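Here you go, one structure.
The complex appears here minus one protein chain, its other protein chains still in place.
Order of writing sets the chain letters: A, B, C, D and E. Residues in each chain are counted from 1.
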Amino acid sequence: MATYGLIEYDQASPEVRAVYDDIMATRNTDWINNFWKAIAHDPVTLKRTWESIKEIMRPGALDPLTKEMIYVAVSATNGCGYCVASHTASARKAGMTQEMFAELMAVAGMANETNRLANGYQVETDERFRTS
Amino acid sequence: MATYGLIEYDQASPEVRAVYDDIMATRNTDWINNFWKAIAHDPVTLKRTWESIKEIMRPGALDPLTKEMIYVAVSATNGCGYCVASHTASARKAGMTQEMFAELMAVAGMANETNRLANGYQVETDERFRTS
Amino acid sequence: MATYGLIEYDQASPEVRAVYDDIMATRNTDWINNFWKAIAHDPVTLKRTWESIKEIMRPGALDPLTKEMIYVAVSATNGCGYCVASHTASARKAGMTQEMFAELMAVAGMANETNRLANGYQVETDERFRTS
Amino acid sequence: MATYGLIEYDQASPEVRAVYDDIMATRNTDWINNFWKAIAHDPVTLKRTWESIKEIMRPGALDPLTKEMIYVAVSATNGCGYCVASHTASARKAGMTQEMFAELMAVAGMANETNRLANGYQVETDERFRTS
Amino acid sequence: MATYGLIEYDQASPEVRAVYDDIMATRNTDWINNFWKAIAHDPVTLKRTWESIKEIMRPGALDPLTKEMIYVAVSATNGCGYCVASHTASARKAGMTQEMFAELMAVAGMANETNRLANGYQVETDERFRTS
Partner (left out) sequence: MATYGLIEYDQASPEVRAVYDDIMATRNTDWINNFWKAIAHDPVTLKRTWESIKEIMRPGALDPLTKEMIYVAVSATNGCGYCVASHTASARKAGMTQEMFAELMAVAGMANETNRLANGYQVETDERFRTS
């Protein structure tokens, strides 16, 4: 259960509704997922977060699918169940196949392992990496 | 300083040297970075880790550049300084431009922010994400 | 389900019951939440943890509400669902309004984002911060 | 060393310089810390991050000092050395005394401890916390 | 619900079935837990992960019980609910008593607390630790 409940479209203030409308138009859907309905209790954060996400996830030097997969890798690393579920759904919608998901997980898992080996063995950064 | 010092090629046992040779051949370089020289005190872990990395990072459903960028995103999330430095160098060698790096960081940063908003607002996973 | 089940007041040993009594007296309530009933299997940890919490959370240079909000920010960062739920309840009881919660989450989310940008961009600490 | 070096005011493009000017004016200082000079390689992220920070850290339901202390607690939890150093400096400038810092650390440390006890003992969330 | 559902023994391909057979034989059980059935969608990761686990968890300089307890400590630190549940079960099967579990949690909890105190107080590593 979200801390303060979820704000549905019908109950929403005009400023919240404007963000909801933009989310649905941008994503070409008629549906708002719980994350937005929860943070809608704070319209300033709702608007800033949505506009940041929209700016960051649009096609650029990286395509939207790659960006969604990075989002999944970070969310799995942080153990955020909601975020893994929602961004895995987004990544699949953007074209992630089962094979791509499997490799994504393999890389993310391995990175988590070697990050700790580097920490535990107290490995000093190579001079070449400092000056490259 | 690595916990037990670094094992240079000249001091290495034949089994360690075989891994070093494979690393250099696979990466088309004449250089071994500190991570491998540190974990070489444990030849079993050295061999297993290198063979896992080699299997995981080879071209597949995802290209090597995408894989290196995922590695950087995870390492920045975990705050592993060594891993950020080494995999940023690898990603640049694999073709990551400054623009790609900037977008990678923007996505990874945003994912870390929204992961915590989802946690803090105690957002429940949407039914649609459970059944998709 | 807690690893070893929950120890209710009626089943508790005298030393566990003494801690439960002190928790209820200090908090002016007739209720013990699951966290304490779970760690009560280890009376030494129960007593030490409760006494540490009591010492740390009492009014001092920081007021109890500020302390509860810091607890929530850390728990959301760590993704501990139980801790977010229990300390959000405590913070609200101590006077946290919806507006305060919203700003708390905004700051905690932003800190998690910029923490990773600083890691990923490998930003060196400014000389002024070292000597201040 | 930052990944792509630091962009000093004199080398900066007009759009970056405009952000730098706003940072210095808002903070009433003539100095830009390394974080901004590092992410200035990506003017879009620079502008978005600064404007988000400015919006979030301004006085509201929580005062700026409380917000800086929350920033420090999150940064210490994440182990971001740069962020601990810079936000501890900001918090002290905003009025954090040594006693307040000591209590801040005590709470943040304790939260990290009990977060893990709750995880390890697999404590289930109390019904009262779900419905409050 | 696992992302792609669970692969039961009857539906499994011969290569997946071979890994399942080895898991059951090694663990002297007739049962496969969900983790393996979920990652079986990626037979390469399934095989590599199982063989790594088997190599790492076998008796060596550390006994299997100590290894399982380290696994639990890491999993509680990372907040991975599945991993805490499964490795706590393994550790108990390997001989972990309630008293050992309690001390394990006390140490893991304390380590998480002092880790953050060291970060927050920005404690520099002692010269003696660098050269030891």
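Simple rule for what comes next: contacts are C-beta pairs under 8 Å (C-beta built on N, C-alpha and C of every residue); 3 or more make two chains touch, one makes a residue touch a chain.
If you're wondering where the values come from, they're calculated on a predicted model, not measured in any experiment.
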Where the complex has a chain not shown, which of E:D10, E:D30 or E:E124 is the residue touching it?
-> E:E124
Could you please point out the subunit C residues that touch the chain left off the display?
-> 1, 44, 48, 52, 55, 130-131
Name every residue on subunit D in touch with the hidden partner chain.
-> 79, 88, 98-99, 101-103, 105-106, 109
Would you write out the residues of subunit E that touch the absent chain, in ascending order?
-> 1-4, 31, 33-35, 38-39, 45, 49, 52-53, 56-57, 60-62, 66-67, 69-71, 73-75, 77-78, 80-83, 85-89, 92, 97, 99-100, 102-104, 106-108, 110-126, 128-130, 132
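Following the convention adopted for this analysis, only the chains that are shown with their structure count from here on.
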What whole-number Å value describes the gap between the mean CA coordinates of subunit B and subunit E?
-> 21
Return the distance between the CA-based centres of subunit A and subunit E, expressed in whole Å.
-> 27
Among all residues of subunit B, those touching at least two other chains are 1, 52, 73, 75, 77, 79, 81, 85, 88, 99, 102, 104-106, 108-110, 112-117, 119-122, 130
Just say which it is for the chain contacts: an open line, a closed ring, a star, complete, or other.
-> complete
